[in-house]
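A protein chain is absent from this complex, but the other protein chains hold their places.
Going in written order, the chains are labelled A and B, and every chain counts its residues from 1.
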Amino acid sequence: MAIISETTRPVAASFAGLPLRTWQTLGVALVFIVACVLPFTTSSYHLFQLTMVLVYAIALLGLNILTGFNGQVSLGHGAFYAIGAYTTAILLDNTAIPYWATLPIAGIVCLGAGFLFGLPALRLEGLYLALATFALAVATPQLLKFRGFEKWTGGVQGIVIDKPSPPAGVPLDSDQWLYFVCLAVTVPMFLIGWNLLRGRTGRAIVAIRDHPIAAASMGIDTAMYKSLTFGVSAMYTGIAGALGALAAQFVSPDSFSVFLSISLIVGLVVGGIASIFGVLFGAAFIVFIPNIADQISKAAPWAIYGIFLIGFMYVLPTGVAGGVKRLGSLLGRMGKR
Amino acid sequence: MQVFWHQVLSGLATGGIYASIALALVMIYQATHHINFAQGELAMFSTYIAWMMLDAGFPYWAAFFLTLVFSFIAGVLIERIVVRPVENAPVLTVVIVFVGLLVITNSLAGWIFSYTIKSFPSPFPSNAWYASSYLSAHEIGMIAVTFGVLLLVFLFFRFTPLGLAMRGAAQNPVSSRLVGIRVGWMLALGWGLAGTVGAVAGMMAAPIVYLDPNMMSGILLYGFAAALLGGIDNPWGAAAGGFIVGVLENLAGAYVVGTEIKLTVALVLIVGVLVVRPSGLFGRVLVTRV
Partner (left out) sequence: MSAILETRGLRAAYGPTKVLHGIDLAVEQGGITTLLGANGAGKTTTLRAICNMMVRATGEVLFAGARIDGKATEDIVRLGIAHVPDGRGTFSMLTVEENLRLGAYTRRDRGVAADYDRVYGYFPRLAERRKQQAGTLSGGEQQMLAISRALMLRPKLLLLDEPSFGLAPIIVQEIFRILRAINQQEQVSVLLVEQNASMALALADHAYLLETGEIVIGGPAAVIGSDESVRRAYLGY
């Protein structure tokens, strides 16, 4: 009976005199303050990278909602990122819609696309869904190049878009402005995600992952939840794609190859499967590691990605977030003594 | 009409490549219920090994068979070292490990051999007597080699004690242990064989698609489509699926959608089969117990 007493022992509720929740709040606040100060201290290239961290964090959150929390494995989220990016680019290229208004449109387009892909995906269990989404990822660049759509997509050439400039009177350059636009999108997206996953809906989503049959017998409409989760997940990733297009000022088919989808998987694994704030680590990882590793060889980032993918599965299957959590409870236990 | 038959026959030729990849996928799927997303990249890497030997002046067939030996050993080692620790892990973990393997193989090839596209020779001289207006010498040779491989694999599984033991281990690992079969090694052997069959596909495909680290991504997709169409638990169905998919691809390319969105055809085929008939044309319908 030693096992039971071990697991029921209350996990560290406090550390160094303060409740753990306070530490959490303080941590989030600190991250937010740092996020607000950083753009004034770095070069424009580093600022671009920080912007991309935010972009990928949103995309990863979307992927995590689907794969981490709902258990539907997607190897093809790059496709939804691409749809979001192209929606924004096409709208900016062909209409007078302001850039900020393209973001919700990109979100809605991807919500629809995700929902539609989610419908057949309902019939696909784990491995087969991975297979179908992998096929989606591989086919995406070719579809974007398709001559029939060239009028809008610009074919192989892609579309060049203008960088949004700050409104008159705001003392920021356009890089800083874009960064804050991304931050202003990221924060509410995280809050929505947090609320969605912590509440009743989130429990249903997780229940479907852990035991679909039990979930159904408790009255959860699993089919509806699964397709909707697919849609919401695609929406997140699509909005990220739209922001990413603004940041890169350019979309072209070859930036959305299967390797984009794999990058997202890498971010998911490194940050932590089924962890909301872990995606920030994951996003930072996939933005900065290629930069560092590129100096070794063009192939090095991918070799490192691969090693991390396999290594994390063996050593730290809960990702960085899980590792931090474990460390936290360890420290808490020590603090209690 | 001649154009039509030309399309059908050359579809059969490329179908042979898909059939080999599908067969390799099914061999691993049957034994472990894993889909090896890295199958195409492993074949690509094997092809580079062959290229390296050819570049060093080896005669074609010597390089060919040495590559098969290399691929077999590589397959066995990968199973023992990389796949074994996650054998019974959840689907997501296994999928991620395979994606990791894909990425590592791809980047390793780029690192060692560079990303520039290389040409790869065909062992079948283009002016050979069997070349015709319907099929080039390489296409004829490809079909012959594919059928040769399929026949050898069939004979191995059907008539050798080791082949029987591998079938037994795939079906019922517990009973297999109880008759003294070393199940772990049978799985490793299966990976070795899959790697070998994949290498044949790579070396046959390379003269057509040229050699570069991403040469197999489209072929792998068609291999998936073939395996699913034929039934992922049925090796002969999967091989038949390969030929069907090859012909379909060519006809669709020539008469329906053009060659530009070939991969989308594969995607539609994969999703279509999975949704309409998940057990494939020749597969068994499995009912999961709750």
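Heads up, the rule we're going with is that contacts are C-beta pairs under 8 Å (C-beta built on N, C-alpha and C of every residue); 3 or more make two chains touch, one makes a residue touch a chain.
Being a predicted model, the structure only gives us computed values, none of them experimental.
> Would you list the chains present here that the left-out chain is in contact with?
Contacts of the unshown chain, counting the full complex: B.
> Among the options B:Ile181, B:Ala201, B:Ile232 or B:Leu248, which residue touches the chain absent from this view?
B:Ile181
> Among B:Met52, B:Ala131 or B:Leu164, which residue is in touch with the absent chain?
B:Leu164
> Please give every residue of chain B in contact with the chain that is not shown.
Listed in rising order, the touching residues are 161, 164-165, 167-168, 171-172, 174-183.
Just so it is clear, only the chains that are shown with their structure count from here on.
> Between chain A and chain B, what distance separates the C-alpha centroids? Give it in angstrom.
Chain centroid spacing, chain A to chain B, equals 33 Å.
> In the complex of these two chains, what residues of chain B are touching chain A?
33-35, 37, 82, 85-86, 89, 91-93, 95-97, 99-108, 110-111, 115, 217-218, 220-221, 224-225, 228, 258, 260-264, 266-267, 270-271, 274-275, 278, 290
> Which part of chain A faces chain B closely enough to touch in the complex?
67, 71, 73, 75, 120, 123-124, 126-128, 130-132, 134-136, 138-139, 142-143, 145-147, 213, 258-259, 262, 265, 269, 273, 297-303, 305-310, 313-314, 317
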